[in-house]
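Pasting a structure here, questions to come.
Here the complex is missing one protein chain, while the rest keep their positions.
Every chain is named by a letter (A, B and C) in the order it is written, and numbering of its residues begins at 1.
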């Protein structure tokens, strides 16, 4: 297992979504009759898609809409929503900023301190709407914000950083004792991101209730470009799913894994499930919703980094309602709308009645190189046969 | 057989047309002396190319022209031809529609119900011209439309959906009993699409007389993009050809397989035969014919899907007569005209006197990456040597 | 040896120039002291580069210039030079023609019959200048034109077609008996093109004195696109070189192989030698010479094909004198000038004193994918160290 990359060194071959495809089943199922429920802790969701804790995607209004439709949106506790009483004007400035000035502006907008009373306020606003409330912070702030969030009524707490491990070394600051934190918290704790079997096992053993999978997922990803770091999502998801299954066998506790990032097309979401994901987390597809706070703009939490900003604001445009994006009817034909429709249609075609069965789909390695200058354009699919 | 894509999971490596090439033979044959006949049921065709059941490609006029020239066109029983007494104005509207409004317009144009008397009428119009008549429907309508079509004089009935299996599960609607259907019908039944050995065998055992091969054939295909589903055509064709040969050995009945989709260049058609195809089915190459009803436009049967449209109208242009496309003389030098000429020239170069011998051609895996910025452009071929 | 491309079928993996690179030697040699002589029959050339028998590249004037500088140009006996007393105006019309009208114009220009007295006249014009004269025809005309050419004083006769074999099957016309032809001719006979070990051996056993290697060399090649046919040049050259060595071992007669086509950059020429070539044949690099008859235009002998034209006229531009292209000084920095300089510099860097040693260079498989959007452009090479 592994190829020689030089005289005395081997490297594993890994795969991303572009390199694989799913094989149709021996049996097909009516897509209207499949079940794609996803559970975390005691909460069950009809839609196995989470919205990323990004400031252009999730605010209170968006989270409520997502919750009402059966999904889960995570609110970032360290963005503009908790730095500004009224973040709308800040978001508008970012949307209107010149492309070149944008990163610098975002850096500036994230300088004002986080106000703890706003953390509680945002959670209560969401709670009042009757949805499952999920919020996130970085590891260094988890103890402090976790306590505030739980007290304010949050249902799920997410700790997220580029690379999360149980064993972080620092003499400069106090590192988080994750096992102790999970024990202290009465609500489920989700942690990410990771990509390896070993760290997944350690995080599960520390007591987490959900795992976010994905570091530098794509070749074009800023983490991969700036730091050289990353594992393609097919291999990362398969490996972390293996850790989940091993941990379940040992402990009897099932910790769902959520593939986060690297999904560029609707088909990539389907592939993530086939690789073993229990759910997926998505950002920019939702940044295109009318309900999203970014006004058709999208940026990551590494963009405002003062010293080493990674990724900039991207104009994704507003293309439809959240309902259209999740359930259709699609007015676009590019696979960016009706994501749940894509999931159940694919499940029907591979013959999976549940997400658990979907995880068993046969995967093939398929060439990803696009041909230029096609003479005979493929317009495949007398598609109504199985739908 | 297969590569590790993660800790506990292997995936087969599959191939598409771009990844392979054909090796010239030890013997070469005068192309004028090769035979490329193709048979389905009792019908034999001089041209082993079928025209896809797509509304921009096949209407009565086109099917008659194709039949007279030795090929076979399939008329779609669920498109505009059976919804409108006079579909010309509908087709014109689609051709003239704005790019952005187009998918929505097509969705609207497919709302009016299918009229059964038009099914019979179209078939009789074709029959009157003395050609072999083939028509298609989705599985759910096969029993109903199959009976009408047979009665009206159709010679071949095609059941087509994105993914076809013998075992389809649904409690919402009654599923087709394919074995019973094939027994009931007096004319040959072709079914598709599939891509696997197992399903091919089951379909043949159910009594079909022809098999369409191809699901999500190319990386750019909408089925692959939207659903993640698909098998590259080289592997799909080789696998289904193996099922054909195994079934023939067991039963003595030869069920031809037709590679459908993913052929972007003339060379891809040749490669499909070398992989084991008995014929190929092609859409957009024919959408460019003067005889095609789409006025130089092309769209698939998944485009009008109300909830999850896939693929849009593509302007392919009108580039010549059907005769030129099939037999030349080519006025274009890009391989989109004189398709039969390409087949027989390739057969001559690999030394195949029949399609059966063509299926034995040596295949190599050849790099598909295009070099940019060439200094020395290749203008290969003092080509009149073997022609 | 070979990969599974489907259930019951294997295919060899083959390589082109883009996929490989050459490894610097343990020893380096002063490039001024290496020898790159090439011999065919009794003729030895200082420059191991042949100019292709293409009408935009070789006329009498060009062949004389090439010969005087130590190389060999092949004049096409079936192009404009033997159809027109004064082909200059025809060449000018082709050069000036509109892109779209061009293929059709070329087809028309090749309709006038070949005039046998012009064959003799062109050969005598070249002969008078004191150079080694090489001319070419297709197999069907070899007996007739070979006799005329030999009588007129030609030194080398070339038989060229897309795919050449010893065993060509036709009842429509009489096929060439190559062994007999080689015996009849008093001058060396070169034949091409081929790409396989088996056919190379058969051709050598038939008595040829030189072999042209290359069918559908690149993924963008028209033979590959239109017919699906081709073998990448690295594998083709290695295989045919193996046949040459096996034949030499058995017979004691050394038949040089000339890699023809698929060389897009100066480095590709070097790679061809490392794969085992004794010489290379090049077209469009020479079409850019001031001495070339095409006025900066280039087209192949398959372009005028009446029924299945492949490849069109390409504007390559006039970039310098033949002397600059062969020996520099280069005013361009893209590797299209000073081709002999590139060969000897590479020989110096891999430590080869002769072409025979150059054929032993270590080859690696190296990634060919270009990175887009480079931050740190590589401007490699404090190059005067080994030069």
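General remarks:
Going forward, a residue touches a chain if its C-beta (ideal position, glycine included) is under 8 Å from a C-beta of that chain, and two chains touch if they have at least 3 such contacts.
Note that the structure is predicted; figures quoted are calculated from it, not measured.
Contacts of the undrawn chain with the visible chains, over the full complex, involve A, C. In the complete complex, the residue from A:97, A:138, A:206 or A:318 that touches the missing chain is A:138. The residue touching the chain not shown here, chosen from A:97, A:147, A:179 or A:229, is A:229. Across the interface with the omitted chain, subunit C contributes residues 1, 12-15, 17-18, 20-30, 32-33, 197, 234-239, 241-242, 265-271, 274-275, 328-335, 338, 341-342, 345-346, 349-351, 353, 363-372, 374-387. What subunit A contributes to its contact with the hidden chain is residues 3-9, 11-16, 18-19, 53-54, 76, 78, 103-104, 136, 138-140, 160-165, 167-173, 194-196, 198-199, 202, 214-232, 235, 261-266, 268, 282-285, 298-303, 305-312, 314, 316, 334-336, 368-370.
As a convention for this text, only the chains that are shown with their structure count from here on.
Overlaying subunit B onto subunit C using CA atoms gives a rotation of 90 degrees, to the nearest 5. Chain geometry summary: the mean Cα position of subunit A and that of subunit C are 55 Å apart.
Shown for subunit A are the residues that touch two or more other chains, of which there are none.
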